[in-house]
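Only a single protein chain was left out; the remaining protein chains are all shown in position.
And then chain A:
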């Protein structure tokens, strides 16, 4: 039934892998101070694995940067530390001091939480370390405005993105030249779909956060969504009440800050079951995230013009 793949015809996964590796090597060859943004999610996990392949036997010649909101799941912090150690890469963690000082949190501050911790935090971190190229794990299939973003995406000195003034990107030639103060966001897995990510994880045994697999976890309901009570005392403090906790078998399709990331009830405890559930599901991936729903259909585009990754 399927196309007999001759020896010389690469599979789509092989081609995507080769493309991502090629992109990473171009950046390392041409940028002066690259960094890999590492969010600990499954896309980041795949990107990190690709980096290890691209430069093997050398460790990837750039640090990992986690722009932390302090609201990530505990399991994410654990995997982050482990992966930095295994890859032999330096791990930089940045938390926007202003957001920390003002106690910005997802419950009281909604969109401001993302803006302060992530958008501003990222800009501050890039400025602080003087990075001129930052790898990000965004995919074009995630959201409409991302479908048009280049693989090498330029940011002005103030981190702005001008969708109408993008550099043409031909063949696999990337123009990485930039003026002082300008920087590039580079998306090596632009052409991957969610299924590609899962297949790659399966083929390469890429370590991912256990929260992607179903397990009995403490949950509560908030504003119509199902959430996990990862740090109950802290939750209580910001909510001002003790939410009603129920044990449910849940997992996450996408991982962000724990109060912004909705859980789904699931029994999928193995990778194959997770993929199966993903394929048979009828809800698109980012729906679990609150972030895209601001400002109607153009949410992400506005955020990106402001400097959100």
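In the analysis below, contacts are C-beta pairs under 8 Å (C-beta built on N, C-alpha and C of every residue); 3 or more make two chains touch, one makes a residue touch a chain; residues count from 1.
Here, contacts and distances are computed from a predicted model.
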Protein name as given in UniProt for the chain not displayed, "Succinate dehydrogenase/fumarate reductase iron-sulfur subunit", "Sugar ABC transporter permease", "Putative solute:sodium symporter small subunit" or "Multifunctional fusion protein": "Multifunctional fusion protein"
Of A:22, A:85 or A:102, the one touching the omitted chain in the full complex: A:22
Contact footprint on chain A, counting only the chain that is left out: 1-3, 5-19, 21-22, 25-26, 28-29, 52-59, 140-141, 144-145, 147-148, 163-164, 166-173, 175, 177-179, 190-191, 193, 195-196, 199, 202-204, 272-273, 275-276, 279-284, 287, 297-298, 301
